[in-house]
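Left out: one protein chain. Kept in place: all the others.
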Amino acid sequence: MQLILEKRPQASSLMNFLSPVLAIALTVLMGGLIFAAMGKPPLSALYIYFIDPLTSWWSIEEVLVKAGPLVLIGVGLAVCFKANVWNIGAEGQLTAGALMGAIVPIMLAEWQGPLALLAMLLLGALGGALFAFIPAWLKTRFGVNEILTSLMLVYIAQLLLDWMVRGPWKDPDGYNFPKSVSFDGWHLLPMWGDGRMHLGLVIALVAALVLFWLMRHTLKGFEISVVGSAPKAGAFAGFSQTKMVWFCFAVSGGLAGLAGIIEVAGPIGQLQPHISPNYGFTAIIVAFLGRLNPIGVIFAGILLAISYIGGEGVQIELGVSDKTTQVFQGMLLFFILTCDTLILYRLKWVSSKTKNVSAGETL
Amino acid sequence: MPNKSNNHASLALLQVTEITKKFGDFYANDSINLSIKAGKVHALLGENGAGKSTLVKMMYGALQPSSGSIHWQGKDVSIASPAHARELGIGMVFQHFSLFEALTVAENISLALPVELRQGDLSQRIADLSKDYGLPLNPSALVADLSVGERQRIEIVRCLLQQPKLLIMDEPTAVLTPQEAKALFATLRRLVEEGCAVLYISHRLEEVKQICHDATILRHGKLVAEVDPQKETAATLAQLMVGSSVHQVSRQANDQVGDILLQLCHLNQKASTPFGVDLVDLQLQVKAGEILAVAGVAGNGQGELFAAISGEELSPDQTSIIMFGENCNTLTINQRRCLGAAFVPEERMGHGAVEHLTLTDNILLSRHACNDTNAPLNRGWIGIDRSQLDQLNQTIGLDYDVRKSKEDAVAGSLSGGNLQKFVVGRELNRQPKILVINQPTWGVDAGAAALIRQAVIDLSRQGSAILIISQDLDEIFELADTIAVMSRGQLSPIYPASELSREEIGLMMAGSHEQSTLASGA
Partner (left out) sequence: MSPYEAILLTIITASTPLLLAAIGELVVERSGVLNLGIEGMMVMGAVCGFAAAHVSGSAWLGVIAAIVAGIAMSLLFGLLTQTLITNQVATGLSITLLGLGLSGLIGSGFVGLPGVQLANVSIPWLSDLPYVGRLIFGQDPLVYISIALTVAVAYVLSRTRIGLIIRAVGQSHDSAHALGYRVVAVRYACIAFGGATSGLAGAYLSLVYTPQWIENMTAGRGWIALALVVFSTWLPGRLAAGAYLFGGVWILGLYAQAMGMGIPSQLLSSLPYVVTIVALVIISTNRRLSVINTPASLGQGFVPDR
């Protein structure tokens, strides 16, 4: 007997829905095994990891605060991946957006008011988009693979941020810590709840809904899916591959940059060498787990946010490494890709009929 | 020349008994029997999708049968792999060559040989054998630089090096000029005289009558007849293949030829990919009410020509494409559509239509830009007018007899013929004044081909200018008012169809018109 894949005559819409559920289940199962292997009680560890974050309003707020940037970046990447454009440098674009947006509070500190905040957000988006235009330009002009360039630029952006907060933008009264001045007044996002929830969440939700409409109902959404899945048919429809690359990098870079400025103008309140716990990379998982569908991305973003908070939880309560978060996230992407196979194929047992023939050449 | 001898079945070289192949619930082959004798050319006939390729792939070990048995020289065998088939003495020349473009001829041949045949000076043996059989080849050439005919020679030579007892050829002449086909037949005759058996797959009936001794006919995966092709006519064979009388395309004389609607003036375009073909100084014109066919062996610049005329590929320096008297070099494909042109590319799946999209979405693909329906299909942020698309889909389905599992099925679920009817219907539904169509009926069943050809003729007789790019000479003679021949990116002068013979076209396909002969036009 041999297990083979058989192509379904039509993509299974049931599996399209079930696949993420199955992937989550497999991740939880594997997670339990890993906890057990580390000598921790698997069930209570899993409880702390996945359920505990949802049992108090305080931690739910924490989850939402983390979900905000994940959703914001994730919806942008969903558009990219749908169009077969591989921007994996969102972390760098986030950094660039934070830097650009911080021009207002750091260099124009006197300028206060709602317009200043708006300018910060717009500059943040612009910074992310401009930074994303580097790989877009290299791809469309020279044909350079965008995966490698966008990723290299992450390191460059982070080093740039490091230099800025240790050099030109270091807070003169900051006891030589690598930090910028603390933002205040209209240079911070409006907050509510217990003082953690902020405007960024609303922005993320609006972005997701707008992109959902765009993808689902407009010609642009149709263009994205055609160019991504059948480039020649895209050319036949008169859709330009080049323009699509620019569009995707503009959207995903802009949203990542926006997420960057929202983080520094929200939960963090100033520039520092590390402004993101790998949101830009985790958002890749969010995009896939959300089926590259902006509504799905909202739920996926919340789930991945739980994995951050839960990771902190198990670290505090069970003393395991905070790296469990990254392991869970990695496994999740791994399993979602595995389960996605079942959308297009079904598994089937066949009897292996191959008799012992001397195949002249087999390698 | 061929004479049928009533050999007993036990003398068969290869005997296939009750063989069945299922893909899911679909029977690609249903209890087929076939027996091939040494020293004979056996034809395997059937329409596209009748199951010919599936059957021979099982004989060559590339597919495993679901049930049934294969006897080789009287012994029950299970052919596990192509390597095993070759070891038994079965060689195969594929319709889609199994060649590697970036490797040399010798490397390509070596990959298909068992270890003992690779020893010694392979290049020398290739050179010797190819010379002996009149199939000239340079062992150190890169495949990417070779013509289709030369590529087929590689396939044949690598079979012959193994001295096969049975040679399977899948649609070998589909991509050849008539002269190349003649040379191939000479090679086959010599092989048969040497005692080799040939299984010859084709849907070209004249050829089959010319060289085959026996014929097996498949339809919808079932065996329908075993006949002596010498005793049949092309018409009776066709009827057996199709299962009903073949619809004849009717073509009235085009007495109302009008103005020139489509014109190329000295079109030069560099290939955009390293293995592409440069277009050199192309000139043609198509008048209203006229069908111009561009004949030629595939890969001689037809794809590039289509891309240039349609505007899929814009080149900044071209100044030479004129539609309706208007210079449209800088216009995109959609702007050209809006002028009244329509295009049907060669590949149905992946170019003309997207496999996983529904038919309505596939209509949107080429119809979103021009306002040639009641109201714009694309309404910006409000979204796409789905109800209108549904209506269009229904109309196209009815007008062009598109058979589908449900009204708005995904394109991938349609058969090749039905999808081609849909793709052509989608464009004809617009009543375009210019139609450019690349390989209109390549690989579709006879019924769909007849419907498409009739629709194209009808459109031209209503005063549209039609450019057909085709490698099928039968189709060209059925449709064309005028003919030009393309080879290596160059185009012959245009001739009236009535003044050309197949042989003349064949010579031009091989390049007789190029450069020096360009001046001596019609």
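In order of appearance the chains are A and B, and numbering begins at 1 in each one.
Everything below uses one rule, namely that contacts are C-beta pairs under 8 Å (C-beta built on N, C-alpha and C of every residue); 3 or more make two chains touch, one makes a residue touch a chain.
Since the structure is predicted, the reported quantities are computational estimates derived from the model, not experimental observations.
Colleague: So one chain is hidden, and I want to know which residue out of B:15, B:48 or B:81 touches that hidden chain in the complete assembly.
Modeller: Only one of B:15, B:48 or B:81 touches the chain omitted from view, namely B:81.
Colleague: Just name the one of A:116, A:156 or A:295 that touches the chain not displayed here.
Modeller: A:156
Colleague: Pick from B:38, B:103, B:183 or B:349: which residue touches the chain that isn't shown?
Modeller: Going through B:38, B:103, B:183 or B:349 one by one, B:103 is the residue touching the chain not shown.
Colleague: Considering the whole complex, which of A:28, A:83, A:285 or A:298 touches the chain not shown?
Modeller: Looking across A:28, A:83, A:285 or A:298, the contact with the absent chain belongs to A:285.
Colleague: If you put the missing chain back, which residues of chain A would it touch?
Modeller: Looking at chain A, the ones touching the missing chain are residues 4-7, 34, 81, 86, 88, 138, 142-145, 147-149, 151-153, 155-156, 159-160, 162-163, 166-167, 281, 284-285, 288, 320-321, 323-331, 333-334, 337-338, 340-341, 345, 350, 359-363.
Colleague: Which parts of chain B face the unshown chain closely enough to count as touching?
Modeller: Interface with the chain not displayed, on the chain B side: 23, 61-64, 81-86, 94, 96-103, 107, 110-112, 118, 273-274.
Rule of thumb we're sticking to: only the chains that are shown with their structure count from here on.
Colleague: Which bits of chain B are touching chain A when the two form their complex?
Modeller: Interface residues on chain B, with respect to chain A: 24, 64, 78, 80-81, 83-84, 86-87, 114-115, 310-313, 332-334, 337, 343, 345, 347, 350-357, 361, 364-366, 368-369, 378, 380-384, 410, 412-413.
Colleague: Which residues of chain A touch chain B in the complex?
Modeller: 6, 9-11, 213, 217-219, 222, 225-226, 229-230, 232-233, 235-238, 353-355, 357-362
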